[in-house]
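Heads up, one of the protein chains got dropped from this complex, but the rest are sitting where they should.
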Amino acid sequence: MNERISIKVTSCPLKLEDAYNFVEDPSCGGISVFVGTVRNETQGKKVLRLDFSAYEPMAIKEMEKIAEEALAKFSITKIAIHHAIGILSVTEIPVIIAVASPHRKDAFKACEFAIDTLKETVPIWKKEHFECGEVWVNAHP
Amino acid sequence: MNERISIKVTSCPLKLEDAYNFVEDPSCGGISVFVGTVRNETQGKKVLRLDFSAYEPMAIKEMEKIAEEALAKFSITKIAIHHAIGILSVTEIPVIIAVASPHRKDAFKACEFAIDTLKETVPIWKKEHFECGEVWVNAHP
Amino acid sequence: MEITILTFGILSDLLEKEEFQVQLTPEMNVLNFKQYLLENFSKLNGYSNFSVAINETYASDDTIIKEKDIIALIPPVSGG
Partner (left out) sequence: MEITILTFGILSDLLEKEEFQVQLTPEMNVLNFKQYLLENFSKLNGYSNFSVAINETYASDDTIIKEKDIIALIPPVSGG
């Protein structure tokens, strides 16, 4: 795999410093990091926890595609895309994206591109657990 | 001071987890972090280190203004703006900005607004040290 | 030909399984395969809001399904 890319799908807790340390580079002046966190509510309903599942080998392939596309589209040096699966509670971290670039605008743009595209294409699903029931997010139009 | 704001100007090394832990919040689904790092070159010249100095009380006031303006302009929950002063080597961290919001777009926009504005208004100066000399950045038009 | 089908998310719940085999006629394309599923699996209850991946890559409606392909039914994703 491209040494400028770090991709991970894991059932262990994600660590901010893993993604950060991977992308940090002497040639870079800025690092943009996006951290997704589990919110305590959605559309007015209290969320207890989220359960993430993935089609893991395909998810990794799609995340690699996003990283390769970000490297091609933006003047960035390194990118990390890490996603957790399994049960996560409020404030826990489903996703971390970190991008390092010589100039900061590229890092911001690439980081936003990566999370937007991940949410559209990567085969990972979350089920929201409420006090009274559960629902697959996005499953119904 | 507003409890949704963390401002710091310090001669100690900045830590990513300090800014992150301050903004993390159960109501938030996304955290955008920008980390400025010292690059090894500028305009083709090799940089050895940067020396940051500040008009500290005014810098803190201006950073507070940026944070208050970000809270007013964007739907964000918390913001941290931390800046280091003193001598920093390549890959060390002059600035960290972290923003948490219920929805990620607001965090990205506010984080970019904060770093853009900081670079325009906050009275902090850096001197670049090269192998053969040094220069105050931006001092000459 | 016998084809392995993987299901994910809401489709695992609806079909009550994460993997199963079906017998398909050769030269079937993805669009016809989706119609076949909807006609033959009443548990789907008309749920057609899914994409099809073949061998871990999104497939278009006119992709032809081949022997030994691994097919995955991909409901709308919600990662991140």
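By written order: A, B and C. Residues from 1 in each chain.
Note that a contact is a pair of C-beta atoms (placed from the backbone, for glycine too) under 8 Å apart; a residue touches a chain by one contact, two chains touch by 3 or more.
Values in this document were obtained by computation on a predicted structure and should not be read as measured data.
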item	value
Partner chains on view for the chain not depicted	B
Contact residue for the chain not shown (choose from B:Ser27, B:Ser53 or B:Thr91)	B:Ser53
Contact residue for the chain not shown (choose from B:Leu16, B:Val47, B:Ala107 or B:Ile124)	B:Ile124
Absent-chain interface as seen on subunit B, which is shown	36, 52-55, 57-59, 61, 83, 94-95, 115, 118-127, 136-141
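By definition in this document, only the chains that are shown with their structure count from here on.
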item	value
Chains touching both subunit B and subunit C	A
Chain whose Cα centroid lies at the greatest distance from that of subunit C	B
Subunit A-subunit C separation of Cα centroids, rounded to whole Å	26
Residues within subunit A bordering two or more other chains	36, 115
Junction residues of subunit C - those touching two or more other chains	none
